[in-house]
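In what follows, a structure is listed as structure tokens, so that the remarks can point back to it.
Here's a slice of the assembly, chains where they normally sit.
The first chain written gets the first letter, and so on, giving A, B and C; residue counts start at 1 in each chain.
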Amino acid sequence: MKLTVLVHSAPYSSEAAYSAYRFTSSALAAGHEIYRLFFYYDGVHNSNASSTPPQDEFDLVKAWSELIKTHKLDAISCVSSALRRGVLDPQEATRYEKEAASMGAQFVLSGLGQLVDANTNSDRVMSFGA
Amino acid sequence: MSTLQSPKTITFISRSTPYGSGRAKACLDMVLSAAAFEQKINLVFMDDGVWQLQAAQKPKSIDAKDLSAALSALPLFDVNNIFAESKSLSARDLDPASLAIGVKACSAEAIAVLIRESDVVYQL
Amino acid sequence: MSTLHTVNKTAADDALAACLRVATSGDSLLLIEDGVYQASTITGHPQAQVLKLFALKEDTDARGISLPSSVTPIDYAQFVELACQHSRSVSWF
């Protein structure tokens, strides 16, 4: 089946983003297609490549990045959520004259229209939040 | 983005207060986006979400934008199926006739039917 | 046409109560994350009788929670299966 996963929550502050990661990994392992990962609201923090947890803790941001790279997933960070929360790509950082662009290269900033599209083109949408 | 095919029926269940968190605003943004793509939309207020419907909000006092004013614009975007659970309203002593916007008070059973008839359901 | 509901909050939150009001016969309810703390009391809710009840094993193990026989433990692979078997999902959080 074609699945879309919607993530509302940041790493570390709640378990929900981790659950979304495990669900996504398991879906891929079972042979399902991930049509899209959509990071919304506090979920955009999952795309912050500057995240540096202690070495003995699970690095969720890194895990997402590797999953996305390995399976060539379409991973979108909601642009309006991300701008508010200071997670920018180089283009937005330049546009708003901010010094730091911390968004991981595996993620793409885009709008909620991509979620509407995912509603239409996925068989199932699974949401994770806290 | 792939081409959008026939519109889907999407139900949004808004269960959060208007200003205590950003969730109510985030839910409204999802609704407006779906409306822009001409999806069939149900918007349901449950639990603390009905506080969004309280009349006479003046959020300028906390430097916030008026969420109930934004809600009142929904019919302009052809979002007309707006419901509030009767039980949630009465538990908060909110009179369905004196709310900031017009909503259809409904039972939990009616919400169950909306869910069953939806392609996708979001709760926020 | 049935729905998969997930709940990830303890009884300190009204998420499960809201879910139980609108879940209908034949729906499945999966307790995940902090939702698993409600596994032992959920069968006391009349509305829960008509639902298929599950709890995510990874989350019950993490918390040291044991399940009553009326709640079926499933792992992430089965969670994915459940999501595919139902027409839609509602995540209550």
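Just so we're on the same page, a residue touches a chain if its C-beta (ideal position, glycine included) is under 8 Å from a C-beta of that chain, and two chains touch if they have at least 3 such contacts.
Quick caveat: nothing in here was measured; it's all calculated off a predicted structure.
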| item | value |
| --- | --- |
| Total copies per chain kind in the whole complex, with one of each drawn here | A x2, B x2, C x2 |
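Going forward, only the chains that are shown with their structure count from here on.
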| item | value |
| --- | --- |
| Length of the line joining the C-alpha centres of chain B and chain C, rounded to whole Å | 25 |
| Overlap residues in chain C, where contacts from two or more other chains coincide | 88-89, 91, 93 |
| Of all residues in chain B, the ones touching two or more other chains | 119-120, 123 |
| Touching residues (chain side chain A, partner chain B) in the complex | 6, 8, 40-41, 80-81, 111-117, 119-121, 125, 127, 129 |
| Of chain B, residues touching chain C in the complex | 13, 15, 46-47, 85, 87, 108, 111-112, 115-116, 118-121, 123 |
| Complex interface listing, chain C residues touching chain B | 1, 3, 14-15, 18, 21-24, 88-93 |
